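What follows is one structure encoded as structure tokens, with my remarks underneath.
One protein chain omitted, others in place.
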Amino acid sequence: MMTPFLAAAPVYGLPSYLLVSALLFAIGFFGVLLRKNTLVIYMCLELMLLASTLALVAFSKFNGTLDGNVFVFFVLTIAAAEVAVGLAIIVALFRQRHTVQVEELNQLKH
Amino acid sequence: MSTELLQAIAASNEWWALGPELTLACGALALLVIELISPKEQHRFIPHLASMALGVVLVGVVMNFGKTWGEEELFGGLVRLSVPGQIARIFFLLSSLLVCFLATICLPRARAPRVEFYHIVLVVTAALMLLAQSNHFVMFFVALETVTIGFYILVSYYRERVLSLEAGLKYLVLGALSSAILLFGIVLLYGAVGRVEQGGIVHTGFEYGTVLNFLRENPDNFLATAGALLVIGGVAFKIGAFPFQIWVPDVYQGAPTPVTAFLAVSSKAAGFAVLLTLVHRVFSPLQAVLVPVLSLLAATTIIFGNLAALKQHNTKRLMGLSGVSHAGYLLIGVVASLTVPWAAGAVWFYLFTYLLASMAVFGVMAYVAGPDDSGEELDHYGRLARERPFLGAVLAVGVGSLAGIPPLAGFMGKLLLFVAAFQAHLYGLLVVAVIGVVISIFYYFGWIRAAWFESWSPPAPGAVPAPRPLPAGPTFIGVITLAALTLATVLLGFYQQPLTSWLLE
Amino acid sequence: MSDTLFLILSVLTVAMALLVVLNKNAVNAAMCLLLSLAGLAGLFVLLDAPLLAFVLILVYAGAVVALFLFIIMLLDTTPGSFKPFKPLTIAAAVLGAALLGLGIWSLFGRAVLPDAPASVPVPTMKHHAEMLFTTYLLPVQVVGFLLLIAMLGVIVLSKKYTAPEDAK
Partner (left out) sequence: MPDNAQLLQLAIATPLGAALIIACGLPKRFSTKLAAAAFTLPALIALWLWSQFPAENAHQYAFLSTTYTGLADFGISLKLGLNGIALPMFLLAAIVGLAAGYYALRSGAERLKLYLLLLLVMHGGLLGVFASVDIFFFYFFHELALIPTFIMVGVWGGRDRHYAAMKLTIYLTAGALLSLLGLIALYVKSGANSFDLIELKDAIAAGGLRGSTQNWIGGLLLLGFGTLVSLWPLHTWAPLGYGAAPSSAAMLHAGVLKKFGLYGLIQIALPLLPLGMQHWAWKLALLAGLGNVLVVGFVTLAQRDLKQMIGYSSVMHMGYCFLGLACLSTIGTGGVVLLMVAHGLSVALLFLLATSIHHRTHSFDLSEMGGLAQKTPVLAAFFVAATMASIGLPGFANFWGELTVFVALWKFSPGLTAVAIAGVVISAIYGLRAAARVFFGPVSEQHQRVQAQHPPADLDWREKLPALILLAALLFFGFYPKAISQPVDQALGYSATPKALFTPLKTR
């Protein structure tokens, strides 16, 4: 499936960047689903956001508009703020429960 | 990009048009400053300052209602002034005012810091208002994330309680996941639309209007359709539609009661405000895809929400899951609004009745709950009607309105949605909705039964539970607020002129 | 040249991202995230966005990953493994994988994409600044408030609070 596409594009163009972006996004998504450790889950969430920024930058270049690049600034800022709040919650939780494993954080009944 | 062009864009930054948002933001800053400079014993006045700021802005917006500046795009197209935007402003201001009222009941009891709470509520309110009026995906995403991050903090606000922190964590993980999905959707739209040059000005796929034009010409563009669906999926998370509702019960239960109310009312309404804008002004050429997707979403949401709520005894989880089913009914309105334009007004009408009723119920919950408000069970309402008949009556009216029992406002909301659905020929969805309403009678009625029909479940033999302390009697302001909410709920059931004259124009 | 670089960088980014997910040790995961970020920054440079690459390294490598490492060391947790496979997780994973496959397949089969970069000069810091402070001035202000409430939130969540009633 991939061979004709790679063969047809001697210079790696937009599709290749999008492929990398999609893969990163998927890896992050599965990480969130599968990992137990909340910290690693956060890292996977960051990966998903970064995947979007890669696609943004690539689109920005190939579309010839700068707006995508500017949006990346906002995304990075927001992602950093999210991490800060998330880590603060983890630290506060750790003080009470001494664990960061999601499976053990289940006082809320299902 | 030439300097002149930049100056022209800068000139369209008309800050005065964002007066309400700016006032709230400045008010939020002022709260922090006042906390710093005033002596500590006077800090208990700060909540009232926040409420006053919200009240003043609310009055200002209501007084200026109708004097909108046409369908005007400001800030180079980032923000768009419109009548629905004004309605959304009023909605969020009213809701936040009531959240502040709930917070004055709950926060002192939980011994939690206060000033920061009101600060965040004010900022989130301003962001919600911007979100409903945004006309540009960058603005949309930034405002949405401000709201979301504010909610992460508010949900985990009781840092002494594991449940609150756990809820915050869950909300954060799932919220960030949905944000990432939404962001990817925006990126795909941006990429698909590309560069559009019109009259010397370059437009991008971030602008709603440009996306709309693009989709009109290429309604079957795969990338754009995928992006639109991802964006809708992200919004569906905010409104708690199936299958994105998994966070709802846990987060609602763990969050402090005022925050639960804020989530249930404002966050959901924001989702619908955005959904209506997107469906009508951005993705309308994709109706062939959107109608089946949203219809399926609505049907499964109603069924799931009602069935899941049936088993609940914890009142906050019950409110959460029944809120999911309300989102389902509202989705029917959104679907109907694609063919019957006035249905958008009906959605707002429903949201207003939902605001009044659920805030009344949350007010009663705040009084009934002890210091720990996440473990409130239906059984705790056993003596409510006898000991506190006022709270019992408020609860009955609120729950009745949520259930959609005439003559209360909630019934009128449902009626308008049903009529709209009929006119849009959504018969299948109507059947599902009616089944949902009948199921919902079970659990709503169970709640009223718990409060009014005493001793409905005999206590287990042997284990005599310690008698719960009497629910706190409401303060004067509490009585006034709850009575006003109740009265409005009853009156809107009889006489809808004040709302319909706005919403259904 | 740039083709080779692209191959190297993209393989680095994706492989390191995979290792973030697969690594049992949280510290190693964080280090892998750092390397993945470095690869990503390289890709940004290839895409004519050196400024963004710089910011990415500054914010992520300098602050976010450092924060992660700091917290991991602080909490000193046992290495986390994978969640047991619950039906719900499996269903979501299968669904996600199917969607991803479909997405990638359709991306290259059906999507209409520009194949050559538009001929625009490499954006400089001035270009970015002009846009941020004219067109996007309002979102910049909003983000300022976002950072403010995030800061306040972190303070509230971390600082011990004595209620005024207790203080008396």
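Note that the chains are named A, B and C in the order they appear, and that numbering of residues resets to 1 at the start of each chain.
By definition in this document, contacts are C-beta pairs under 8 Å (C-beta built on N, C-alpha and C of every residue); 3 or more make two chains touch, one makes a residue touch a chain.
Worth saying up front: this structure is predicted, and the values here are computed from it rather than measured.
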Remark   = Missing chain -> touching shown chains B
Key: Which of B:Cys26, B:Ile201 or B:Val438 contacts the chain that the document leaves out   = B:Val438
Message = Touching the hidden chain in the complete assembly: which of B:Asn64, B:Gln423 or B:Thr475 does that?
response = B:Gln423
Key: Missing-partner contacts on chain B, residue numbers   = 342, 393, 396, 400, 405-407, 411-412, 415-416, 418-419, 422-423, 430, 434, 437-438, 441-442, 445, 448-449, 452-453, 456, 494-501, 504
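Assume only the chains that are shown with their structure count from here on.
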Request  = Could you draw the chains as nodes, link the ones that touch, and say if you get a line, ring, star, complete or other?
outcome  = complete
Query = Just how far, in Å, is the C-alpha centre of chain C from the one of chain A?
reply = 5
Key: Junction residues of chain B, two or more chains touched   = 138, 142, 145, 149, 152-153, 156, 159, 191, 194-195
Query = Do you know which chain C residues sit against two or more other chains?
reply = 103, 107, 113-114, 118, 127, 131, 135-136, 139, 143, 146, 150, 153, 157-158
Task = Would you pull the chain A residues touching chain C in the complex into a rising list?
result = 1, 5, 9-20, 22-24, 26-31, 33-37, 39-40, 42-44, 46-47, 50, 53-54, 57-58, 60-64, 66-67, 69-70, 72-74, 76-85, 87-92, 94, 99-103
Residue ranges of chain B in contact with chain A within the complex = 138, 141-142, 145, 149, 152-153, 156, 159, 162-163, 165-170, 172-173, 176-177, 179-181, 183-184, 187-188, 190-191, 194-195, 202, 204-206, 249-250, 253-254, 314
Ask   = Which of the residues in chain A end up touching chain B in this complex?
value = 18, 25, 28-29, 32, 38, 41-42, 45, 48-49, 51-52, 55-56, 58-59, 62-65, 67-68, 70-71, 74-75, 78, 81-82, 85-86, 89-90, 92-93, 96-97, 105-110
